[in-house]
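Sharing a structure with you now.
Every protein chain of the complex appears in place save one, which is left out.
When the chains are written out, they are named A, B and C in that same order, and each has its own residue count from 1.
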Amino acid sequence: MTFVLTEDQEMLRDTAEAFARDELPVSHLRALRDGGANGADPASREKLAELGFFGVLVPEEFGGSDFGMVGMGQIMEALGRTLAATDVLQTGVIGASLLTLAGTQEQKESWLTKLAGGEFTSALALDEGAHHAPAQVATEAERDGQGYTLNGAKRYVPGGHTADLFLVVARTFGQPGEAHGLTLFLVPKDTEGLSVQALNTVDSHGAAHLSLDGVHVGEAHVLGDVDKAMDVLDPVLDRARIALAAETLGSAQAAFDMTLEYLNTRRQFGQLIGSFQALQHRAAQMFTDLEMSRSCVAAALSAVDQNAANVAELASLAKAKTAELVHLVSNETVQMHGGIGMTDDHDSGLYMKRARVQEALYGGASFHRDRYARLQGF
Amino acid sequence: MTFVLTEDQEMLRDTAEAFARDELPVSHLRALRDGGANGADPASREKLAELGFFGVLVPEEFGGSDFGMVGMGQIMEALGRTLAATDVLQTGVIGASLLTLAGTQEQKESWLTKLAGGEFTSALALDEGAHHAPAQVATEAERDGQGYTLNGAKRYVPGGHTADLFLVVARTFGQPGEAHGLTLFLVPKDTEGLSVQALNTVDSHGAAHLSLDGVHVGEAHVLGDVDKAMDVLDPVLDRARIALAAETLGSAQAAFDMTLEYLNTRRQFGQLIGSFQALQHRAAQMFTDLEMSRSCVAAALSAVDQNAANVAELASLAKAKTAELVHLVSNETVQMHGGIGMTDDHDSGLYMKRARVQEALYGGASFHRDRYARLQGF
Amino acid sequence: MAYDEASDLESFREETRNWLEENCPASMRTPMKDSEIVWGGSRETFTNPDSKLWLERMAEKGWTAPTWPAEYGGGGLSKAQARVLEQEMRRIRARPPLFSFGLWMFGPALLEFGNDEQKKRFIPDIVHGKTRWCQGYSEPGAGSDLAGLQTKAEDKGDHYLINGQKVWTSYADQADWIFCLVRTSSEKKHEGISFMVFDMSSEGVEARPIKLISGSSPFCETFFTDVKVPKDQLIGQVNGGWPIAKRLLQFERSSISAGGFGGTGGSGILGPEEYAKQHIGTDETGRVADGDLRGRITDHKMYAKAFSLTVQRSTEQAKAGQEVGHTASILKYAAAKMNQERHELLIEALGTDGLGWDGEGFDPTALKATRGWLRSKGNSIEGGTSEINLNVIAKRVLGLREHQ
Partner (left out) sequence: MAYDEASDLESFREETRNWLEENCPASMRTPMKDSEIVWGGSRETFTNPDSKLWLERMAEKGWTAPTWPAEYGGGGLSKAQARVLEQEMRRIRARPPLFSFGLWMFGPALLEFGNDEQKKRFIPDIVHGKTRWCQGYSEPGAGSDLAGLQTKAEDKGDHYLINGQKVWTSYADQADWIFCLVRTSSEKKHEGISFMVFDMSSEGVEARPIKLISGSSPFCETFFTDVKVPKDQLIGQVNGGWPIAKRLLQFERSSISAGGFGGTGGSGILGPEEYAKQHIGTDETGRVADGDLRGRITDHKMYAKAFSLTVQRSTEQAKAGQEVGHTASILKYAAAKMNQERHELLIEALGTDGLGWDGEGFDPTALKATRGWLRSKGNSIEGGTSEINLNVIAKRVLGLREHQ
C-alpha cells in the first residue's frame, strides 16, 4: 500500500481539479438542473473524453491509459468537490472494468474501445429493490435458440437515463438471494422490449427505472461466464464503491472548506462565528474524520492497483467511513450556515442532496459495516 | 400516568434524601471499601429497616406500608445520589415483590414479614452467564420424594454476599433458552450444598458467585407455580429494572451536579472552565438527557402502580435511557474534572465504577433497546 | 361565591353549547383541510364558503379572540370562560375560525404596549380577520443576533423614512400590514430599536418569496426603499422596541415548540421501522434484518418517547403549579433533534425510493418524506438556533458564566 502519489498521478489530480473547477463548478450542476437537463450533459462528456478520463482503467490496446485506480481516485475526488454529474463512475469505472476483466477479445474491440473513448456510455443495471442487494436479483434470462430472453425490472439505475449500453445482471439459475446463478448481459439502449424511465432525482444527477419485457439478446451479448457473474461483479462493485468513496471524500472536503470560510467571515454578536469554541470543536472533529477517511480511501485505491488480498475489506471501510463523513459534514454545513444554508440559492443544499445519494449507492454505511464485520469473522 | 408526587411521596423523598445525605454519603461507601467491608453494612441496614424502606412494596398485613413503586423510586434515586450500597433493591424490591406476588400465606408469614422488617435480606440468584439472559438458566432442580435437589452455578449474584435468603431460579423442565420450565426456590444461605463466593467488585458494592451441589429443599420452598417462574419473574424483573433506573438517575444527577459545581469554580487560562462554550454545550446536552431520562423513570414508576399495559415497554425505556445517561455523564465527569478526576481520592471514579454495574445489571442498553423494538413489533 | 362562579360557568357552558350548535356549520366540524385554512386579510378567498360564515359569526361575538377586551371587539371572556369555550368547541370538533399572526403575536403585544388609539385602530380588524399581518424581524446580517438589525428608520418630522431589508418574513407576499423592528439610533445596540407597523402596499415595499432547499416556502425576503411611515404607527416609545420584540418572541417560540414539529402527521408517511420492514425485510423472529439500522431506529423511537413523556411531565407539573422552566428549556432543542433524526431514518429506510425530487417513478408519499427531510434541517435554525438554545440552557438554567 502506498500513500504517496507518483508525479504522473499528481499531474492527473491537478488536471482533474482544474477541469472540475473551471468547466464543471457547482454552478454548472445548478444550471443543468434549472435547465431541466436532469444530469444529462453531452458537452461535458466530450471534454472528459478528450482528457481520457473514461480510459483510465482500460488497457492501452483498447484505447485506454491503464493508469489504475489511484489515478481514477484523483479524478473522482476532483469531480466530487464540485458535485459534477458525469458518466465517469458508470462508464469509466464500472463498464470499463467489467469489459476489461470479463469481456472477450471481440467484445473489447467493439464495446470497450467505445467506452474508453467516451463515444459510448454504459450503466450497470443491477439492483431491483430500494436497497443495494446484488444477490436478490430476480430478473430472469431464459435460454432460447439463438440467445437469451430477459424479463424483469431494475430500480434507480444510476446513469441509466443517459446510457447507450446497459450491463444487465439477470438470473439464469437459482433463486433470488443466491449469489450463484447470475449472468451479465450487454444490452444496447435501443434493444426492443427495453424501456427506460428517466427519474428526477434529489441530487439532480438523474437515474432511471428499467423494465425488460421479452428483451432478446444473442450469445455475443453474454459478458463473462454464465451463472458466474458474481465472480467479476464482486471485484468491480468494490472498485465502484472505492471510486464513489473518493468522490464522496471530495464532496465532503469541499463542503467543509466552504463552511470553514463562512465561519471565518460571518459575524454575529460582533464576533466571527468561527471564534465560538463549540463550533471550533465541531469543526476540528469533522477535520479529524476527514483526515481518517482520506487515509481509508487512499489505502483502498492503492490496494486495488496492487491486487491486495484485503480489497473487499478496504472497500467497505472506505465506503462506510466516507458515507458517515459526508452525512455529518453535509448536515453541519447547513447548520453552521444557518438560514442562508436553508435557501436553494446557496450550495449547502446541493451538497446535502448529493450526499444522501453517495451514501446509498452500492451499499450504505450499515451495509458495509455488516460486510466489514463478516469479513473480520464476527 | 402521573408525574406529580403526592404529599406522602414528597415526604418519603425528602426523608430518603436526608438519610442518604447524612447517613450514607459517598464517603461512607469509601470508608466501607477502604475497611474491606466489600459492601456489607449491617448498621445501615438496621437504620433503613427503621425507616421502613424494605416494606414499601409489602402489604400492611405482612408488615409493609404498601406504598408502591413511585415511593420506592424516590428512595432508590436518593440512594443512587450517594452511591449507597444497600439491600433495598434485592430485598425491598425483588424479594418483597416475588413473595408478595407468588408466595403462599404461610411463606408470606414466615419470610415476607422478615424481609419487610429488614431482619432478613434476600438475593435473586438468576443469571449464570456474564450477560443478563433469564431464559438461559441451566441450573437443574430434580424432583425427589420430599422436594427438589438443585445442581448448578450462578454468576455475579448482586447482594449474594450478604443475603440470608436466596431466590433461586432453576430448571424443572425443558432446555436452556426456553422461558417455560423454570421454577423459583427459597434457599436459606446455610442450606447444605450451597456455597457462596464473595466477590470484590469494581463498584465496591460486592456480589457473589453461587454453586449449588445437591442442594435439597422441601415442597414448602417452592415459590409460585412449578415450571412457571417466568410469569412472576417477568413483572418483578421489570420492577427491578425500573428501580435500578431510578437509582441510576440519582447517580447521574449527583455526578452532573458535582461537575457543574467544578465548572463554576475551577479556573484555567484565567477563566472559569465552565465559561468555555464547548463545555457549556456538552453540559447543556447532558442536562437535556437528564431531564428526558427523568421523565422515562417517572412514567415507568407510576405505570407499575397503575398496572398499566405498557410496563414492560417503559421498563426497557427507563433502563436503556438511564444506562446511556450514566455512561455519558460518568465519562464526562472524569473528563471535565481533568487530572483530579483520575485520582482515587476524588469521587468521579466511584461514580464511573458504579455506573458500569448499574448499566449491566438486569440487561444493558442494547438488551433493552432490542427488547423495546420487539415489543414495538420490529 | 365559589358556588356562584361555578353556576355562572355552567350556564355559560349551556349558552355556548347551544350557540355553537346553531352557528357552527356542519362542514366546519370536519377535520381541517390545508386548502381551507382561513388566514384572513384582503387576499382571503374562502375556498369553502362555510368558513366565511363561521368566521363572521365567531368574530361577531369576539370569540376569535375570546379573552381580549370587548371594547376593542374581543370576547371579553374570563380565562375560565375561555377554557369552557375551548372545551365546547373541541367537543364538536369545531375548526378554529381564523389563523393569524395578528391573533397569536401582534395583537397580544399591542394590547400590552400600544396606546388606546392604536388598539382601536388595529385590534378590531384582527378579531374580524380583515387585516392579515406579517412579522419583520430577521435580517440577512441579524439572525441569531436579532438586535444586530440594520433596517433604518429616519425621523422626517411628520413621518419616518424606512430603508433596509428583512428576511424570513413569513407570508409577506400575502400580508396587508407588517409589524417591524427598525433602527432609530445607532448609538446603542438594544436601545436603538423601535417597533413600527405599516401597510405592505405602501410605496417602496417589495416582498420576494424565498425558495428553500426543500422547494417553495411561505418565507420572503422583504425590501424597504424610502417607505414612509406616519409617526402614529410607532408602537411604544422611540428606541423602546426591544422589550416589545422580546415579549413577542416568547409567543412565537411557544407556538413553534408546540405546533411547529408535527412534521409528517397526517401526511400518510409511515414510521421508519415500517419502511425498513417493507424494503429490507425481517428475520424469522420478526426483527428488521438490518440490525444496525434497526438499532438506530430504536434509539430514535426511544428518544421520541422520552420527549413526549417530557412534554407530558412539564405540562402536568405546570398544571400542578410547579416551576417547569428548566424542563421546558430543553424542548425546542430536543424537538429539532428528534424531528431531524426521524427524517434521516425515513429516507435511509426508504433507500433509493427516498432519493426522488418530483415527477414520475416515485411514490408521492415518499416524495413528501424527502421534502420533509430537507425542510426538517430548518428546525434547528428557525426561531432560535440549537446553538442559541444550548447557550441559554447553559447560562440561564445551569448557571454557567460568561468569560470575564
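Here is the rule we go by: a contact is a pair of C-beta atoms (placed from the backbone, for glycine too) under 8 Å apart; a residue touches a chain by one contact, two chains touch by 3 or more.
From a predicted model like this one, the values you see are computed outputs, not experimental measurements.
> Which of C:D173, C:D292, C:E316 or C:D358 sits in contact with the chain that's absent?
Only one listed residue reaches the unshown chain, and that is C:D292.
> So one chain is hidden, and I want to know which residue out of B:F3, B:F19, B:W111 or B:Y156 touches that hidden chain in the complete assembly.
B:Y156
> Pick out the residues on subunit B that sit against the missing chain.
127, 129-132, 155-156, 197-204, 207, 209, 267-270, 276, 278-279, 327, 331, 334-335, 338-345, 348-349, 352-353, 356-357, 359-360, 364-367, 369-370
> For subunit A, which residues lie in contact with the unshown chain of the complex?
Where subunit A meets the chain not shown: residues 1-4, 260, 263-264, 270-272, 274-277, 279-281, 283-285, 287-288, 291-296, 298-299, 317, 320-321, 366, 369-370, 372-374, 376-378.
> Which residue numbers on subunit C touch the omitted chain?
287, 291-292, 294-295, 298, 403
To be clear about the criterion, only the chains that are shown with their structure count from here on.
> Can you compute the centre-to-centre distance for subunit A and subunit C, using the mean CA position of each chain? Integer Å is fine.
The answer is 42 Å.
> Could you state the distance in Å from the CA-based centre of subunit A to that of subunit B?
The answer is 52 Å.
> Quick check on subunit A: which residues sit in contact with 2+ other chains?
Residue numbers touching two or more other chains: 276, 278.
> What are the residue numbers in subunit C that touch two or more other chains?
Answer for subunit C, listing residues that touch two or more other chains: 387, 390.
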